[in-house]
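Apart from one protein chain that is not included, each protein chain of the complex appears where it belongs.
== subunit A ==
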Amino acid sequence: MKLLRLFAAGFTRSAQATLTFRINLLFDIVLSIIGVGASLATVFIVYARTDSLAGWTEAETYVLIGTFQLLSSLKNAFIDPNLSWFPENGIRNGKLDTFLLQPAPTLYLASLARSTPLSLIQFVLGLAVITLGITKQGRPPAPGAILAWILTLIAALAVTWAMGVLLACLAFWAPRLQLDVFYGSAWELARYPTDIYRRPLRLVLTYLFPLTLIATIPTSTLLNGPRVLVLGPAVSGAILSCSLAVGCWRLGLRRYTGATS
């Protein structure tokens, strides 16, 4: 409860700071709309040439892009402002020392305390794109499918956070290793159905670096209804990855000796 209050206070402060700069706000809104427009244009261009992309129809791909947009906005709003450039800012420049001295869990302060509320514009646009896809498909999802979709989205968000923390943890052992940019680049692979990628890469994206969970699995759940064989591994995978992230963070902290005096 205390953490939630802390989170809400931090978010409110960030929102106030963002709204102060109106022109910047306008720029970011316009750029977000252009970004979503470019994604939709890609789908339009592809489906002008084919009826099916690796088994996905145009309407299904719109839902997939919308779902990807939702998760990207949450990642950009709550995870990236904290964990990007962590090896440099947190470890090498010693910002972690400040977190260790504060009366809140260090993992929370390092991975979730700051936010960029403006990124949530993409969330609204993502919902609009999903609505467009579902309308185009002409078959509204059942309430059970919507609930299962929300569950897979939460699992995907948890895995996203856990992967970010795990990559940040590497900095405790190798402070110069800056892998989050690669993570950000690899993240873009989830924008399209993972079925388009060839077999070795598809297996990597499904099991080793589970980007399939980001958009493909939630979208399939929303469109085709919940399946225990998908929901079970998604939820257990999320729990496992979060536990692994917390464990690694504790191990790393034990090793950390501080960069400032």
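Everything below uses one rule, namely that a residue touches a chain if its C-beta (ideal position, glycine included) is under 8 Å from a C-beta of that chain, and two chains touch if they have at least 3 such contacts; residues count from 1.
Methods note: contacts and distances are computed from a predicted model.
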In UniProt, the chain not displayed here, chosen among "ABC-2 type transport system permease protein", "Divalent metal cation transporter", "Blue (type 1) copper domain-containing protein" or "FeoB-associated Cys-rich membrane protein", goes by "ABC-2 type transport system permease protein"
Which of A:Leu53, A:Leu112 or A:Leu211 touches the missing chain? It is A:Leu53
Where A:Leu31, A:Ala128 or A:Leu251 are the choices, the one touching the absent chain is A:Leu31
Would you indicate which residue among A:Leu3, A:Leu19, A:Val181 or A:Leu203 is in contact with the undisplayed chain? A:Val181
Residues on subunit A facing the left-out chain by the touch rule are 23-24, 27-28, 30-31, 34-35, 38, 41-42, 44-46, 48-50, 53-54, 176, 178, 181-182, 185, 188-189, 191-192, 195-198
